[in-house]
Every structure is written in structure tokens, then in C-alpha cells.
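In what follows, a structure is listed as C-alpha cells, so that the remarks can point back to it.
Of the protein chains in this complex, one is absent; all others appear in place.
For chain A:
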Amino acid sequence: MSDTANISVTVNGETTAAAVPVRQNLVDFLRNTLGLTGSHVGCEHGVCGACTLEVDGAMVRGCLMLAVQADGAQITTVEGYGDRAEALRAAFVEHNALQCGYCTPGMMASALEYVEAGGQADRAAIREHLSGNYCRCTGYQSIVDAVCDVIEGESA
């Protein structure tokens, strides 16, 4: 039997208490226990970025954090970005910045962090910031276009 721990987390604004196996990672807890399957799981070793989500205001790898470590944390997933990501969502649609959509939740998380931190519409800087997120479909061009558009739109 796995050791378990009692945690309380606020996910997308809603506070939940749960007993979690201590070996369970955060993204599995969100997907399997809370049914929030928006965050994806690819590599489980931090490389692909599909599981990127927000914990206490910072975008992190959901596969490299244990659910028990999130006790007391504020978590936001792609289901919960709401108005914050409205412009990004529209730009992703407009630019076809997704095809299969596997990378999209993590890509949105990283892009949102960049935009909210006041990042410039500089393609090289955007690519650098998104370098930890793999996309196997789009070739990245359209994703960078979308992020540029959002930033230019906001500064216009």
C-alpha cells in the first residue's frame, strides 16, 4: 500500500480536500482524481512541457511536482485561465497555432507567463521562452505569430 497524505488545494478557484498517495504527481492528481484532463502528460521527465500549469503564480511542470507538495497551493490549469487567456485563445485560433492540440495546454501556460510578465513582441525572445514546450505539429511559426499578435494588440 502506498503512503497517503491529506492535502487541501485550490484548483481554478475551488478548494478541494483529498487524500493522495505521496508518490502521485500533481498532473495525475488533477487529471485522474479531479477529472481536469486539460493538462496533458507526455514524457513524465520534464522535457516536453505538455503538463505545464500554474502553481502559486508560477508555471511549473505538473509531472515533476508531487500532489502532496501542492498542499495549500493555488493551482490554475488550462480549464481555469478564463479572461486572462482570452486574447491568447483567440490568437491561437486565428493563427492555427494548434493542430492535434496535445501541446496546447502547456504552450498556453508558457505563453501566458511570457505575456503577463510584459514580454516583448520579439520572435527570438518568445522562442526562447517557449523552448521548453515541444510541438510536433505546427512547426512553432504560428504559435510565435499568435503570441506576437497578442502583445502587439495589447500595446496598440
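Basically, a residue touches a chain if its C-beta (ideal position, glycine included) is under 8 Å from a C-beta of that chain, and two chains touch if they have at least 3 such contacts; residues count from 1.
As a working rule, contacts and distances are computed from a predicted model.
Peer 1: Just to verify: the chain that's not displayed, which of "YeeE/YedE family protein", "ABC transporter permease", "Heme exporter protein B" or "Xanthine dehydrogenase family protein subunit M" does UniProt list as its protein name?
Peer 2: Answer from the UniProt record of the missing subunit chain: "Xanthine dehydrogenase family protein subunit M".
Peer 1: Among A:Val11, A:Val68 or A:Ala85, which residue is in contact with the omitted chain in the full complex?
Peer 2: A:Val68
Peer 1: At which residues does chain A meet the chain that is not included here?
Peer 2: 2-3, 5, 21-23, 25, 28, 44-46, 49, 52, 58-61, 63-66, 68-69, 109-110, 113-114, 127-129, 131-133
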